[in-house]
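Just one protein chain is left out here, and the rest sit where they should.
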Amino acid sequence: MKQDKNYDALVIGGGIAGQEAALSLADMGHEVLLVDKALSIGGKMIQLSKVFPTLDCAACITTPKMSETARHPKITLALNSEIDSINKVGEDFNVQISKKARYVIQEDCTGCAECEAVCPEVRSDDYNANLAGRKVAYIPFNLANPRIATIDRQGHSAPCINECPGGVKPYGYITLARNGQYEEAMKLHLEDIPFPGSLGRACYAPCQNACTRASLEGAVDIRKTKRFFADWYYEKYPEAPEVEIKNKTDKKIAVIGSGPAGITAAYHLALKGHNVTIFEAAPAAGGMLRLALPEYRAPKSVVDRDLKNITVLGVNIECNQKITDLKALKEQGFDAVFVSVGTHDAVKSGTEGSKLNGIVDCLHFLRESNIGKKEDLKGKRVMVIGGGNTAIDAARTSLRLGASKVTVIYRRSREEMPCFAPEIHEAEEEGVEIMILRNPVKYIGENGQIKQVQLVKMQLGEKDASGRRSPEVVKGSEYIENVDYVIEAIGLKPSTSPFVGQVDLNKNGTIVADKKTLQTSVDYIFAGGDTVTGATTLIEAAGQGKKAAFYMDKYLRGLNMLDFQDGDKLPAVDKAKILSKQYTLAPQIQNAMMPLAQRATSWKEVEQTYTEAELKASTERCLDCSNCRECHQCVAACPSNAIDFSQKTQVMNTTVKSVIVTTGYKLFPPSGKPNYGYTKYANVIDSMQMDRLIAPTRPFNNVLRPGDGKVPDNIAYVLCTGSRDSAIENSGCGADCENNPICSQICCMYSIKQAQLLMGALPMADITIYYMDIRAFGKGYEEFFMEAKSMGVTFVKGKVAKIRENENGSGDLILRYEDTTKGIVKEAKHDVVVLSVGVVPNKDVPEMFKSDKLELDAFNFVKQTDELINPSLTSIEGVYVAGAASGPKDIPDSILSAGAAASEVAGYLSKNKEPRIKSQDKKRDFTTV
Amino acid sequence: MSRVNPKFATELSKYGSSDFNACFNCGNCTATCSLSTADSSFPREMIRYTTLGLEDDIKASLKPWECYYCGECSSECPRQAEPGELMMSLRRYLTAQYDWTGLSGLLYKSLPLSITAFILTFVGVIVFAFSVGFELEKMIHFGHLFEGIAIGTIGLVILMPNIARMWYFTILKPKTKVPFMKYLKSMGELFIHMFTQKRALGCDDNQFRWFEHFILVIGYLSLLFTTVALNWFGTSSLFVIVLGYVMSAIVFVVTIDFVSSRIKKDKAVSKHSQPSDIFFVVWLFFMGFTAFLVRLFIDLDLLEMNKWLYIFHLTVLVQWALIIVPFGKWTHFLYRSFAMYFAKLKEK
Partner (left out) sequence: MKQRIGVYICHCGGNISDYVDVEELGKMFHQEENVVVSKDVMFACADSNQKDMVADIQANKLDAIVVCSCSPKLHLHTFKNVAARAGLNPSNYVQVNIREQCSWPHSDRPREATVKAAGLIRAGINRVSYSESLENIELTVKKSALVIGAGVSGMKAAIDLARSGNEVFLIEKDFFVGGRIAQKQTLFPTNQNGKEVVTFLYNEMKKFPNITIFTGATVEKVSGSLGNFSVDIKVKPRYIKPSADKRSVERAMGECPVTIHDDFNLGLVERKAIYKNYPEALPDVPVVDAEALKDAHDFTSKFASTLNLNEEAQTLSLIAGSVLVTTGYDHYQPKEGEYGYKTISNVVTLPELNRLMEMNPEKLVYKGKQIKSLAFIYCVGSRQTKGDNKYCSRQCCTSTIHTSLQLKEKYKDIQTYHLYRDIRTYGKQELMYAESSKQGDLYFKYEEKEMPVVSVDGKSTIVKVKDYLTAKKEMEIEADLVVLVTGMVAREDATTISELFKIPIGRDKFFNEIHPKLKPVETVIKGVYIGGTCQGPKNVSESVQSSLAGASKITALLKSGTVSVDPIIASVDANKCTWCGKCSDVCDFTAIKEVLFGEKHVAGVNKAVCTGCGICAPVCPENVIEIAQYTDNEIESMIDGFMMDFDIKEKGTGEVVEVEEEGKVGMKEYPLVWREILAGMTAEKNTIPEIVANTKLAGELVTFHLMTMNRYGVVVPAGMDAKETYYYYKRK
């Protein structure tokens, strides 16, 4: 939260009244803050075609005012912003404003609309009254001020994106892959994590658990999708393409450990322009990717290629370099250090006899088979102790090393096994035996060589702290099994022993790091991955690396890290909403596997890559959960790099001396009159839609009716739709509509205006206006009404009661009404019916005022407490109202009321500060002369 | 040229109309009404006549009878002027105008008077019962006799002249020329509407209401026939006895629904109940129900108790025949059918 500068006046709402009030006050020299929820100033007027009675083009009148407002040195705009609270403190008001993220850097955007061109998602366009579409990445409208783009993320991400600890965008790359844009999909992945090849094979894919489709027939196979495009890309680019890095810095960073966390951190730091060196203790880089993942799951060639994504950025990986002195690195000139040494120390069971030959720890076993000397297990009975991923990997590796029998011993039940179910399943298929609810009690050897294991049966007791039911020994159930080889896969612990005394460590050996920034007790040392969390997963470690890089960059640039928040995720969309849409069933796509018979003897990959057809079928199962796909095509297209998905809502606090409420009005929702068939019949439109149809900035190339694109030649206007009506609540229109007994003041005139414009656009068209009283009361209005009459617009006195669609399927509409001057009920056919909807209050206004109550009138408009003499006064001293916030008003009246409000505010502000000027002639008395 | 008479509204309000002055003549009611046609558009015209006090035009109009009060005009009225209720009030008003005795008007306008009339008839029945020494058989005998005589007398002395007056107001006075043959040819219309209320089927609300009405009319007329012509209480024919049970059951079962909706006021049509509306349905209910019980007690031989029950039944019967049928809402049934007939005559 930052304290912004203080203002003389806060104007809420950037419509014509708000702009006028702000400009008037600013011209008088007051500092004005103008807040609007919308992306642009302009309010409703900028949507209009032309305005009565002068028929000026609304855009032509509004744009200069918008321009002047936006550019006035005394006016500060806060758009896309909501006012959370206004509290009166003494004479002043404390205002809290939430400025929502546009995901576009305002200063950098030039409004070129390249992002809009590439965005693949179409949404209904509010500005065009939903007659046509716009993209998710869009510029609100051509004349918007400021004319900059926005990414319409609607406050949520897809569940898969939200779930990924590494911040990868599955929904984004699924849709790109679906469209054959494999290279783009890869690039999207490379924005976050640099080793998609390995992840496509070995990620445990939390995204898939979160997938909305998982609650239907099964999740979209996201991991295999990733593997597909990674393989496709690696085949196309055996060497990583050069990446141009802008803004190179002279900062040097040491990364200790080349595992997932280390390489990800190095990757992001290098992308930010820093010089990174990775120190790896092992003879080859990759950490667990290389040491723990067996070849049949992740071929070493893929790991090598993944690593090229990092080295191509100029990151130097030095192997066989075990770092033990962190301070020495600083002395060598490294500005910061990232420790990600991983968990390479095995937890020993300490079971009696564990010193016997033929008992190894799992990591050692895997490391040896991956990069060292493979153990010969031909014909041997192997027992693996543990139920994690490494245990299963060890078991399957043992099979491939020739073991005759492999048994996995796990002390709880199958549900509790930490290993991912598909892998257990595959292991069993290959012949691994899983023995649950067992625990070794004693290793029995002969000649120092393991021969037997004494096991005990277990049962599940109460839930323990981890939420799992804790295993209890079944007394007296001990028995003996014969074995030749035992692999203990009980647990791993961080390899942090050399750093004791250099940085603070936890009891379990992990490094103490700040939860947000991953900074350790030493300011230039950051730590992440398993080193901090204990043994987890590849993607979680990678996520930590990415996060550390984000904050290390801030640290290196001398910024306050706490001012920043990493990541660009939003909360997951409500799945129920997605599922409520109808979807046809589509089962998961199973891809080819290596034939079972060959598996246990081969080091080749068990799982095969999708074929292109399989990929297509699989990706098309995606339910398109969130509004924005996060495919980042806009990011790629933006010539000025203005798109920033990591923007957050900014909360701003400020103090103002006065407030002007110019929040305007809402249009009556025409569905509140079900008899008129709005939404039921395509060719029943509301007046704002018609205004859009005839505007110079119209969405169509001409006046078309929305049902079938026909150029209408017989148009009806139904006035008083939702005005002067106390029967609305009887229509069963739901909770959000209310009776509206007052007249909306503008509908007669805007309908006449539209009729005149339509006479121009469609000279052959018949136009009929059904009215009760024509309220042409303003200056020049009656004359304008007469003009419409003389142009041939037909006026029929009678309120339309019902509208139905012609039974012949033509899409024409039949209106039933009484011609009240004749006293006869009639029916008339029209091509298009325009509902001249009324004005209803904008109800969220009073919510903002927390300390004092902003009173409303009987119709929920802001109450003018002294309407005659101080027309803009409200129930709160210092708060004024102008425009349609206090009741329906046409544009000239809104502008005048805004001017009046400005005058009253100026008076209010001056009472405390400016001394009054003395009379020109002191002798002259006040009264009469 | 018509002279405006704003006092008429005050007069009409005594017949129950409520807020028709609120009307701003938008015509929504007329266009909402599914019975309203280009040839006969209402109810706004009637509202207008009423607000301006154009009595002659109102009396000459058959439109109030063409409305079957589905209530849609009232629930759609943007000024909540209750056009449907106005039409109802006009029917009461017209009933009073057609009635040469003037009693209808007095009873509609004054609840105390209605209650007095009910009490007087009750006293009459007690006096009569006393005069026959509370002997059930005699009471039933005279009761049966009374029914026959009352129907004939009321019909001849009151209803027939009233129909004639209705004809005078709506056909003769406005100088509508109707050839004699047309009177004969259109006769069918009268009976169809009398027995079926066919027109009400055109209403947009549920057809169930029409069905209820239809079986009630049939049940009521059949019960009348069974008691008067077949002497239900006196007969020993099993067929007649069963017929009577069925008919009386239909009457009181259907009226239960009507009474309850008047109490609940859940539909526009039952939102504003005048005493005359309540009397009509409640008495109809009592009539069916007590008739049912009287015959049941006869069959069960509970004679001592039946004596008092019959006195109650007879009271209801007498009040029905002397108050509700000639001067109350019952007449709507008659006038409405004739209105359809006259409307047919007026057709060109």
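Residue numbering begins at 1 within each chain, and the chains themselves are lettered A and B in the order written.
Just so we're on the same page, a residue touches a chain if its C-beta (ideal position, glycine included) is under 8 Å from a C-beta of that chain, and two chains touch if they have at least 3 such contacts.
All of these numbers come straight from a predicted model, not from anything done at the bench.
Considering the whole complex, the residue from A:Tyr237, A:Phe564, A:Trp603 or A:Phe700 that touches the absent chain is A:Phe700.
Within the set A:Asn145, A:Thr496 or A:Thr533, the residue that contacts the chain not displayed is A:Asn145. Among B:Thr51, B:Ser74 or B:Asn162, only B:Thr51 touches the chain left out of the display. The omitted chain makes contact with subunit B at the following residues, 1-4, 6, 9, 19, 21-25, 45, 48-49, 51-52, 54, 79.
Rule of thumb we're sticking to: only the chains that are shown with their structure count from here on.
One finds 68 Å separating the Cα centroids of subunit A and subunit B.
Residues 24-33, 36-38, 41, 44-45, 48, 75-80 of subunit B touch subunit A in their complex. Against subunit B, in their complex, subunit A makes its touches with residues 675, 720, 724-727, 730-731, 772, 797-802, 816-820, 823-826.
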